[in-house]
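One structure below.
Heads up, one of the protein chains got dropped from this complex, but the rest are sitting where they should.
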Amino acid sequence: MTRVAVFGATGYGGVELVRLLLDHPEVELTYLARHSTVGENIAQFYQHLGGAIDMEIQEIDVPAASEVADLMFFCLPHAVGAEYVAEALELGNKVLDFSADCRLKSAGVYEQYYGEHPRPDLLEQAVYGLPELHREDIPSTQLTAVPGCYPTSAILALAPAVDAGLIEPNVIVDSKSGVSGAGRKLSLTTHYTECNESVAAYAIAKHRHTPEMVQELSTLGPEMMVTFTPHLIPMNRGILSTCYAQLAGATSLTDALEVYRDFYDGEPFIRVLDEGLVPATKHVSGSNFCDIGLAIDENAGRLIAVAAIDNLIKGLAGAAVQCMNLMIGCDETTALSRYPFWP
Amino acid sequence: MTRVAVFGATGYGGVELVRLLLDHPEVELTYLARHSTVGENIAQFYQHLGGAIDMEIQEIDVPAASEVADLMFFCLPHAVGAEYVAEALELGNKVLDFSADCRLKSAGVYEQYYGEHPRPDLLEQAVYGLPELHREDIPSTQLTAVPGCYPTSAILALAPAVDAGLIEPNVIVDSKSGVSGAGRKLSLTTHYTECNESVAAYAIAKHRHTPEMVQELSTLGPEMMVTFTPHLIPMNRGILSTCYAQLAGATSLTDALEVYRDFYDGEPFIRVLDEGLVPATKHVSGSNFCDIGLAIDENAGRLIAVAAIDNLIKGLAGAAVQCMNLMIGCDETTALSRYPFWP
Amino acid sequence: MTRVAVFGATGYGGVELVRLLLDHPEVELTYLARHSTVGENIAQFYQHLGGAIDMEIQEIDVPAASEVADLMFFCLPHAVGAEYVAEALELGNKVLDFSADCRLKSAGVYEQYYGEHPRPDLLEQAVYGLPELHREDIPSTQLTAVPGCYPTSAILALAPAVDAGLIEPNVIVDSKSGVSGAGRKLSLTTHYTECNESVAAYAIAKHRHTPEMVQELSTLGPEMMVTFTPHLIPMNRGILSTCYAQLAGATSLTDALEVYRDFYDGEPFIRVLDEGLVPATKHVSGSNFCDIGLAIDENAGRLIAVAAIDNLIKGLAGAAVQCMNLMIGCDETTALSRYPFWP
Partner (left out) sequence: MTRVAVFGATGYGGVELVRLLLDHPEVELTYLARHSTVGENIAQFYQHLGGAIDMEIQEIDVPAASEVADLMFFCLPHAVGAEYVAEALELGNKVLDFSADCRLKSAGVYEQYYGEHPRPDLLEQAVYGLPELHREDIPSTQLTAVPGCYPTSAILALAPAVDAGLIEPNVIVDSKSGVSGAGRKLSLTTHYTECNESVAAYAIAKHRHTPEMVQELSTLGPEMMVTFTPHLIPMNRGILSTCYAQLAGATSLTDALEVYRDFYDGEPFIRVLDEGLVPATKHVSGSNFCDIGLAIDENAGRLIAVAAIDNLIKGLAGAAVQCMNLMIGCDETTALSRYPFWP
């Protein structure tokens, strides 16, 4: 039984993590913390968790948590949690960090997108927590960076093609995200009546998740160029990423699918769809699956790879649990085996 | 390990049942059937179940199913499944029926709402599958009628008040249901663009679920009068029933809550909310919970009891699994313990 | 040409009013104001109005507005605008007030729900701006109180029955509202991911709109008792009110419909539906219509009257324009004749 602490337990990523951990037979939740409001039960923030845990929300006190926990999740905004992460590592805990602070290998790249890095030393020791690319490194690391939701979908959609040299290293990622990706913080953009019945792009060609895509895809082939446009979609959960790349040479759809199936052979949460099927976010909603579908525009010599994930599960809390399972040595699919909800 | 057959596995109730059973450690799915199309995998009807079960959809052949199963779920339209149910019982199987065919005690009442009953003999032996009212009878019955979704919410909202004699036997049930309650059958009413961004009542004061409410509430007190108005709400899942009743005498909200807490003491899936909290369908979505909140209009001398359920879980497939657990002697909460999704 | 000022032009009611007035041939918008931010074009608050008006947002300065306007709309929160309203009246302007400050006849009742009234003298001179009940008084008044959205639907649903003595003076109003009714102010309740895919009641039996219903219905018959429960529905616009009342004597549906048709004879915006048809908010969305449908529960001796309106048009800005048309002597339907949007 691993004793687990969750810092930032009341954001959407945190509360989804708590829901998954409550169903995990080899884990015991021992410490829940958040900024500012303490001393209350989690059901005071989330009525749906009424009766779930008889535990008060604590202060963010890493040493205190370290007394009762062996593994810690940090679901805090970037830059806010870095010192806590360092402290937790020093105290010997295993750590999974939800923020961007440990994802990038280069402090310089981090600075371009997020400002100066508060603890650049963390960058070296962190493993990028995408088991499909880094399964060998995760069990032995003390620090896993949980990937961004958009990068997870884009990297999984394109990795096999890059790895096999099927495409030119210059891709377009056009992503569509449900509103939960913006979190629980109030804003006009996510006010119901402002985003319902609308779709819009935002942060065109300058979103912070771009360098993660570049970094991870570049480990599989030549240095990548990525043009990334996220869109906000009026639904709660889900990301669909439609990725466009010029084929490096003539490739049939059958061959491309074969490349993808080989690359993801044995992966418990990747479903490469048969020819003619297309992914939909609803097909994965409530699950840790990533569905991938391919098409080829023969006239234009283009590969179109589409990936669908539940942004809060495979795109965040589920990915974190999957990595945790590897880090604590239990079956990788524990607490993640449920099929998607329908409808 | 109980071997289970599901007839009508490809409706929304059926597929939700399959999803829950896939997660049940003491159950093995051995036979999936539906009308007309056979010989295909369930993922051909539901892409989200890709990889879930390596089983073909079979014909509706009860004796064949009886060779491999001990317990059968019938998720077929009313009147269609009654003969199959009878056949299954004769062959010694335990049966849970999703239709209205076994819910009412009176063939005459059935006939007023549904037409002539194809097998009135079933009415006597069936137990109404609401564990909160009939837990003692379910373990020993061979036949459980899974309650209607609207009645589940209304009966649970009002039962303690009726039982304690708090209210006059004449109630109004104003229910709001997500669209999944209408099933997967195509209709203009459930065409996306026709029901999205709209709310409407239907079948005012003549819906088929009314006599179930009357029957079950009347077992707890005097013969009830129920005015029932269902409404269609633009969301996938959930039923909220707002119930109005004249108080029989002066009762404080505190006392009324006490009556409800006593009545539901120990119930694993009923949450009586504290004063000031109100139920929302989202608070129970994806779970088997029924949340109940109370208010009193002192000027008018009225009790307002509000109940929220996930119509496909506590209102259908989850209730069926809860009853099945009682019928096969395993823990009542097995496969039903997950907390609601948020958001 | 009437010169018009709008105070509080950037709330949802204000901006909908501006949209309608832009299409009005006998009105000229001369002054737009809001609290705090001034000196900006309205398109800086509402991108959809890009290019609409070449006018800066001004301070709330009634005398300055009075220089350029003859008629003023106050779309300000209750209590905030009362002094401005009084000032505008003193300067000789015609005034339409969107807040609750001028709706109730009794300062005592106002105080129970809103706190002390800042200008109780306004209560006497204001006309309640429901043309279907007060058409004769509106043309000559200097001050019209635009009714609340919920009361408009409930009063229109019940007025003919009360007026004809069809029902007992004790009714239940169960209303379902789209989220725009809560305005543009940020709150967790109206955060997209919190209210999407959910339905909940709020302010059960204590909502501030209750006394308006009581007041207006009581002018048509005996003193009314109203139990009112509003619900939040995941859609942008629309209110559906389902109203329940005990019939005073035996009445057929045909007779009840006849009573309603007579009562609303000649009304340009009321549509009493034929037997068997039910109102839906979508049937009136984008229009000034109020659709009303009736049903009778013969067993229980109850009338169920259902009304649907677009909460921002017939429930707010459209009603205001309808009253303004009467006040300035132009055709009552000017700028309001468009049919609803579909889908």
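Letters A, B and C name the chains as they come in the text, with residue numbers starting at 1 for each one.
Simple rule for what comes next: a residue touches a chain if its C-beta (ideal position, glycine included) is under 8 Å from a C-beta of that chain, and two chains touch if they have at least 3 such contacts.
Source: prediction; values computed, not measured.
The chain that is not drawn here is touched, among residues A:E132, A:E194 or A:E216, by A:E194.
The missing chain, though absent from the display, is touched by one residue of A:S99, A:T152, A:T251 or A:S285; that residue is A:S285. Here one chain is not drawn; of B:C75, B:V179, B:V226 or B:I296, the residue touching it is B:V179. On the side of chain A, the interface with the absent chain consists of residues 170, 172, 174, 176, 178, 193-202, 204-205, 225-227, 229, 231, 233-238, 240, 242, 244, 278-283, 285, 293, 295-297, 299-300, 302, 304, 306, 308, 343, using the contact rule stated above. Listed by residue number, the positions of chain B touching the unshown chain are 12, 178-180, 184, 186-188, 190-197, 234-236. Residues 12, 15-16, 19, 22-23, 46-52, 180, 197, 236-237, 271, 273, 277, 280, 282-287, 291, 337-343 of chain C touch the missing chain (whole complex, contact as defined above).
Heads up, the rule we're going with is that only the chains that are shown with their structure count from here on.
The count of contacting C-beta pairs peaks for the chain pair B-C. Work out the mean CA point of chain A and of chain B, and you get 36 Å between them. Chain A and chain C have Cα centroids lying 46 Å from one another.
Contact of a single residue of chain B with at least two other chains is seen at positions 197, 236-237, 280, 282-283, 285, 343.
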